[in-house]
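Apart from one protein chain that is not included, each protein chain of the complex appears where it belongs.
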Amino acid sequence: MEFALQKLPVIVLLIPMFSFLVLAFFGNKIPRGGDWLATTLLFINLAFSGLILFAFGTAGRYEMNVEWMDLGGAIPGAAKFLAGFQIDALTAVMLVVVNAISAFVHLYSVKYMEGDAKYKKYFSYLGLFTFSMLGLVLTNSILLMYVFWELVGLSSYLLIGFWYENKAPQEAAKKAFIVNRIGDAGFLLGILIIFLTIGTFTFTDIFAGVEAGKLAGGTLTAAGILLFCGAVGKSAQFPLHVWLPDAMEGPTPVSALIHAATMVAAGVYLVARIFVMLSADALTVVTFIGVITAFISATIALTQNDIKKVLAYSTISQLGYMIMAIGVGAYSYGFFHLVTHAFFKACLFLTAGSVIVGMHHIQDIREMGGLRKKMPITFYTFLMATLAISGVPLTSGFLSKDAILASTLAFAGVNGGITIIVPILAFGVAGLTAFYMFRLLIITFLGEPKNQEKFDHCHESPAQMTIPLIILAVLSFFAFFSLNPFSADSGWFLNMVSMPESILAGTKGAIYHILPLEEFKEHLHHAHNTAMILSLAISGIGILTAFVFYYWKKVNVDKLTDSIKPLYNFSLNKWYFDELYDKTAVAFTMGISRLSAWVDNKIVDGIVNGAATVTRGFSKYTGLFDNIFVDGLVNLTGGIVGAFGLLFRKFQTGKIQTYIAFLVFGILILYFVFRVF
Amino acid sequence: MLEQTLNSLSGFLPETVLIVSMVVCIILDLILRKKSAVVSVAGIIGIAVSGYFAWLQLGVKSILFSGMVVVDPYSVFFKLLIGLSTIFVIIFAMFSKEMKESTHKNEYVYLMTAMTLGAYLMASSVNMLMMYLSLETVSLSSYILAGYTKKIKRSSESAMKYIIYGAASSGIMIYGISLLYGFTGTLNIYETSIFLSRLNPASEPVLIISLIMILAGFGYKISSVPFHFWTPDVYEGAPIPVTAFLAVTSSAAGFSVLIRFITNSFLAGNLVQNGQYVVIPGVNWKEIMIVLSIASMILGNFVAVWQSSVKRMLAYSSIAQGGYIMLGLTVANQQGVAAMLIYLMAYLFMNLGAFFVLILIANKLDTDELIGMKGLGYKAPVICVGMGVFMFALSGVPTTAGFVGKFYLFTALIESKLVWLAIVGLMNAVVSLFFYIKVLKYMFLMKPEEGNTQKLTFGAGAYIVMFALVIPTMVFGIYFTPLVRIAEYSISMFGFR
Amino acid sequence: MPYTTILFYALALIIVVSAVMVVFNKNVVHSAFSLFFTLFAISGIYVLLKADFIALTQIMVYVGGILILLIFGVMMTTKVTNVELKTKNLNTIPSLVFSIGIVTVIIFIIFSTKWNIRMGLDSEETVTQIGIMLLSKYLLPFEIASIVLLVALIGSAMFARRIKD
Amino acid sequence: MIEFKLLGIGVLSWMVFLPVLGMIVLLLMPKSAEKYLKYITVGFTSVLVLLAIVMMTIYDPSKAGINSLAGFQFVEKLNWIDIPAYLWDGRIKIEYFLGVDGISFPMVLLTALISFIGAIASFSVKRNEKGYYTMYLFLVSGMMGVFVALDFFLFFVFWEIMLLPMYFLIGIWGGERREYAAIKFFLYTFFGSAFILVVMIGLYFSSKDPETGLHTFNMLTLMDPRTLPADSLFGMLNETWRLLAFVSLFIGFAIKVPAFPFHTWLPDAHVEAPTAISVILAGVLLKMGTYGMLRISWSIFPDGAKYFMVPIAIIAAINIIYGALCAMAQKDFKKLIAYSSISHMGYVMLGMASLTAIGISGAVFQMFNHGTITAVLFLSVGVIYDRAHTRGLNDFGGLANKMPKYFAVLIVAFFASIGLPGLSAFISETFIFIGGFTNHFIRVVAIISMLGIILNAAYILWTIQRLFFGTLPEKWNGLTDISARELISTVPLLVIVVVLGIFPSYMLDLMKSSVNLLVNFIWGIN
Partner (left out) sequence: MEIGLTHYLVLGAVLFGLGLFAMISRRNAILVLMGIELILNAANINLVAFSRYNGLGVDGQVVSIFVIILAVAEAAIALGIVLNLYNNFATVDIDEANTMKD
């Protein structure tokens, strides 16, 4: 049994790969393009991963290695590359989350993607994605993690650009890949630094090396931040968050799976993974990046009118939350939020999907309204998820969010000073979240229908779509994580995923800004109640304002927006990030490339052609240039040869007596030259 | 005195045979009174026989006719080289259409025999008068041959230019000889060198001016800058076999006499210490050679690039090739001279080959312009492949004899630390690739014009002759031990102490 | 002032003047005739140099041979009827420069070089010596000269022969 | 010592001269057999592949080679030219000396493979097939010779010989500006080899074989410091001259690589050459430059390699970034690929400049990978060009639905060439970067050149978008999907790419010991 269990992760990893290969190569042979196969396989996988969770979740970690490459006694040191997987709480949980959501999305897609031209391709891509995501989660080597990291990027690229016939998806896919690539470059750099200093890729050895002080001080911080760059790219953190909203061009289930629940969480997972080796400064960076992201995207989400865009920005904002949480040292809370968020955000996206289907591919919420009557199940699941994300009590969202807010308070309390900005922004974001989520809910489902004829044709989605919705909605109840509706600390989850001892604790390092840990816990304990009350109040206010604005229409929203037009536009246009990047980075690169191409044609080849151009004028009137040109004399030698050749040819006048004159002249010259010697 | 002369006669057998065969040819010509191969064959046989006798002289080292000429491996080598090339040239002449169409019968045979005689004497003479005389012998007959097709304007013009230029330079040469004679009081090069080595190091201007004036005479034979001006025009005007003769045989002869004169008369008591020549102080002919060779290479190559007529292009190319060969003198050691001999051997095959292919083409197309050769590679593949081999050989691509020659020249340069000169030479080789490959470009890369794509056919004889030149070019490129051995053996000149 | 001196200068004067005439005279025939004077005077110089045989050869070969040849050439190549004998010079300036340059160089060298002067025996006629020389030491050149002349014969015949066709 | 003879002739001789045999067979073919020529060529090249596979089974990876004759395998050693001194010290001793070690063996495999693929890809050639296939086989034998020759003179001969067929192959069967491209290629390389020749001769006369006390062209002997007496031209103490020699060798090889600023021949040559020849050119020829550096410059002038590693690394970085930028600006598919291979060869040079085992094994591995990947890319260019007769990227779009198989093939190749993990190039590039990092002299350069990763992704993705995405223009409705023959020529390469991506050890084990020995030799560690 034990033995089988230890092999199980490999099986779990390979099953999606199998489904990918089968669908990719034999998709045409199998009826229905093998969707049923993929889906069933995924559910089996889910079962397996559940098994793993029970087996290893509490039983500590298990690790296994095989030798991948060996360069012999290479300089420096002996370069051996191991490949292997490890299982601990993080991994086990992630396995379940990924498999669960992937399975539900498979099920959901069966109807959602029905009748699409590239139906079976779609499922094979899903398989590829799931495989690489699981690999990313499972591996114990940071290099292999990078490998799967890139593969995830690839499948995300393929899925975003799934409808590549249209311009927008192409652009979105390209953008996503390249922006991620930028982050990944940093990631790779970090990996290389680690390899150089510690000489290994496996996490355990790396941590051991750090503990032994092989990698310390500024280098450690640099390494940490560089690795974090990867997370910034994948988890769409500021300033690389621009790709995620565009990624919504992909099919909605894909958005749910990749761009809400799992892939974007990979960054958070990475940070959690390397948490123990992050130095104080690194953590500070992480914290601030997180909170800034959370705030910016929240403000943007306020004004968006595309249902998926709103959700996308809320995703970014929530991811910012998680990152921030880990930054402030609320490791387990951050990860907890990852899990809860995965479920309710997936739920939100899928409901959005069913709305879109219902509205026949209308995504602009201003066209919707009053859908509650038409599609009740969708509405109630959506409501559930919205409550969760807004942190209303009795929801999983409340548990995680509240804990995070509390720890931000504690963080500020321990460090004081400027760090107070963190909780302030965090709470602000909580309020904003509540507001825009309910704005979305109200405009979409309540009120009067705006677009009557669409409304008339609207209908509830079929069971294959609603069942996942219901399950996911149910999963965002508090009960699944903790019996105590107001604190998850006693819940099974946090017992399982507890904050690891920073390996730098002894060495005045890592999370010193929440050290001594007791003090931090102390603050946390006090902060808890304040946090709960504050957050309840703020989200309440948010929700209330939403109703005031959009349901009871007590305030004329348009007038309000007019009065703060600049701000409104600023938010509506996403802080002009895209424009900024287009104007700067992209323009710069393209400019450079055009320039260098020009240089290559004109200058470099020109240096080579140089003398040719010099002699061109010379050759023109001799009327020989074309001839020479044709003869491929166009390069440096050519030019000089041409020039001198022409010069010398002048001597060959065809008049014999001139020759004799030259002969005599030559004799004289030679004589004088050698008299001088 | 008399018996000495008689002894000399025995050593003079090759030349005697030549004279006899010349007379025989004249008589045959008078008897036959028409164009016929008989005379040519007779001439070829005569030259072959003389070559055979020369071969018998291998290893002999003796001085003949009271210090006029010597027999030594060096001269034997050149006699064989010259004889072989002349035989080829006469065969070419038999193939050449313009020679057939000329208004003469077989004069060219015995004129060429006379030239061969002169060249033999150039290779073996150690007396300045003898040098002058033999040089004039070659020159006079080549003047005539240059104007051989006298009804053709270009030919007569080239003859005129050639004789005037030649007369001028030989006049200057004899004037220089007279000055040198007046200064040293002897015409024998060994005595000259002994006299000079007894001189105090202070350089005498008279030595330099006379050296340069004498070089004007030799330099115009090997067409080295600045004595080269006649070359392009004469090459272009003269019938192709004659051009081939001028390019290969007479320049080989020129080199033979040049090397012997320089290395024997301007050495300190013509001493050779472990292969290195001991140059007399004051007359820095090494530098002169460097200047001449660089000038020749650069001018030859750079102007050849512009030529549209293959013949004229080959003229410039042979100026450049002369420059390469002269590099061997700049190092003033036996290795350099050996390299020159190796190069000359390679040069014989590849250059003659190029001219032969040109003859065949000109016979069919009546032109030597590049334009006319468009797409010829598809009309006459074998011939053009042969041309390709010769062109690559001339530009010094490996596995051809040309590469071996260049390799040894640059080897000599680099070993005596003249790396910069080697690089100059190599860069010139790169440039030369331009125009050599231009021919192939026209032959293969360009399509023949519409209409005339019918295959050209040549007799078996043509192919035999061509392969007789292609095969050595290739074989000696891959296995060049024989070349080197011969050269090494032949650099031993008479009178080196 | 010994008579040889006067004689030398007289001859030198004739030589140079007539040579200048040869070079600068517009009329070809006149040049030919002034060349005659030059050559003749040169033979005089040979006499001064006690080279009687050379002097004789000079007169016979040059004056009697080459000069006549040249004058024939003039006659054959220029229609005497409509007198086209005038020819003008070309690129005079460079040729002047070069010739004067080389002459000055040579003269400078002549004066700067220390020739080893060893006067030979004076009163002695050279014909016998030359004869011996030609058949002993210079036998080979002598023979080769005959070949050269043969070649010249063939050549000139070849060119001069009327082309019948 | 491992040997493998057929009919008493060593296998390497077979590898080198079998194509020549093929040439002769082709030339003897009558006019009527025109249509079988291609199959004959494929036959001969496939025999090469078989031999290569057999060699692989025999090959012993534990043997190192580099500077020890014992470490070389399949060695053949005969006297070719041997002239005892006569009057002057003119002894020239040239050996026919073949052998492979961990550095050359991957290249031999690559050559055999690519030649075979190229032969299949040549079927589209219609004009004057006899000439074409003759030249093609000639080219193959020349390339093979370069990789197996261990005598400098022999190496040089093969190096030069290989130019001639290339000139004609580009010049006769190429595109519109073929004459220009051909002569440009020829002259550039000829120019470079002039420098190599000078150094070769100089080395020869500096050398003094410790055993025989004679000059030698034997590369192995030349690596031995005792062979170059201190007083000689390139003697160990003669610092300046050695560095000069290294530089001129570098120029000679860099032109072939091609390294900035000697690269301008490459785009022209690639664009004009027929598909199969571009494949050979990018697949094998470019490697000859880097191989020559490793085999000669790095081994015989290790001091030079150490002295110049920073400049070389900088040149490499320029190659990487500059090549990528130029590629980004191209509108011609083939030209884009050409520039991309300039960029990728930059990686190779970076790895070699790092002078670390990991970097150099990355470099050698990258040579192999680039060979396979670029081959596929050029083949794909050929595929589309044969159908559409244009290579303008902007003329296309929406091919993904029209030619799904083609899309599949090309997307794998593309992602391989941007170094996507799981595909072979990723491993090699990572190694190269690790190498660059390890050598702290060039660390900064390595970091800068990581920009290349992003740029590669950028232009490749843009190309994918322009080719496959969007809607299909009306005029391309007639396009047919990739044919079986084209699949045969591409898929095996892709399989290799994937397999080596997952199990790189198959290749790394071949070179491991040699690379380690080389690095130890360079740093003087024993």
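Labels A, B, C and D are assigned to the chains in the order they are written; within every chain, residues are numbered from 1.
Everything that follows uses one rule, which is that a residue touches a chain if its C-beta (ideal position, glycine included) is under 8 Å from a C-beta of that chain, and two chains touch if they have at least 3 such contacts.
Given the structure is predicted, the values throughout are model-derived calculations rather than measurements.
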Using the touch definition up top, pick the residue from B:Tyr120, B:Trp306, B:Tyr408 or B:Tyr489 that touches the left-out chain. B:Trp306
I'm checking contacts with the chain that's been left out. Which of B:Ile19, B:Leu64, B:Leu80 or B:Leu187 qualifies? B:Leu187
Absent chain, residues of chain A that touch it: 649-650, 652-657, 660-661, 664
Absent chain, residues of chain C that touch it: 2, 4-5, 8, 12, 15-16, 19-20, 22-23, 28, 31-32, 35, 38-39, 42, 45-46, 48-51, 53-54, 57-58, 61-62, 65-66, 69-70, 72-74, 76-78, 87-92, 94-96, 98-100, 102-103, 106-107, 110-111, 115-120, 126, 129-130, 133-134, 137-138, 141, 145, 148-149, 151-153, 155-160
Which parts of chain B face the unshown chain closely enough to count as touching? 129, 132-133, 136, 140, 143-144, 147, 150-154, 156-161, 163-164, 167-168, 171-172, 174-175, 177-179, 181-182, 185-187, 232-233, 236-237, 303, 306-307
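The definition used in the following text is that only the chains that are shown with their structure count from here on.
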Roughly how far is chain B from chain C, going centre to centre by Cα mean, in whole Å? 32
Could you grab the centroid distance between chain C and chain D? Build each centroid from C-alpha atoms only and quote it in angstrom. 71
Would you kindly tell me how far, in whole Å, the mean C-alpha position of chain D lies from that of chain A? 38
Which positions in chain D touch two or more other chains at once? 179, 182-183, 187, 191
Where chain A touches two or more other chains, by residue: 631-632, 637, 657, 665, 667, 671
Within their complex, state which residues of chain B touch chain D. 274-275, 333-335, 338, 378, 392, 397-399, 403, 407, 410-411, 414-415, 417, 419, 422-423, 426-427, 429-430, 433-434, 437, 441, 444-446, 479-481, 484-485, 488-489, 491-492
The chain B residues in contact with chain C across the complex are 1, 5, 8, 19, 22, 26, 64-66, 68-69, 103-104, 107, 110-111, 114, 117, 121, 129-130, 133-134, 136-137, 140-141, 143-144, 147, 150-151, 179, 182-183, 185, 204-206, 209
Residue numbers on chain B that touch chain A, as the complex places them: 160-161, 164-165, 168-169, 172, 205, 208-209, 212-213, 216, 225-227, 229-230, 232-233, 284, 287-288, 291, 298-299, 301-306, 308, 427, 430-431, 434, 438, 441
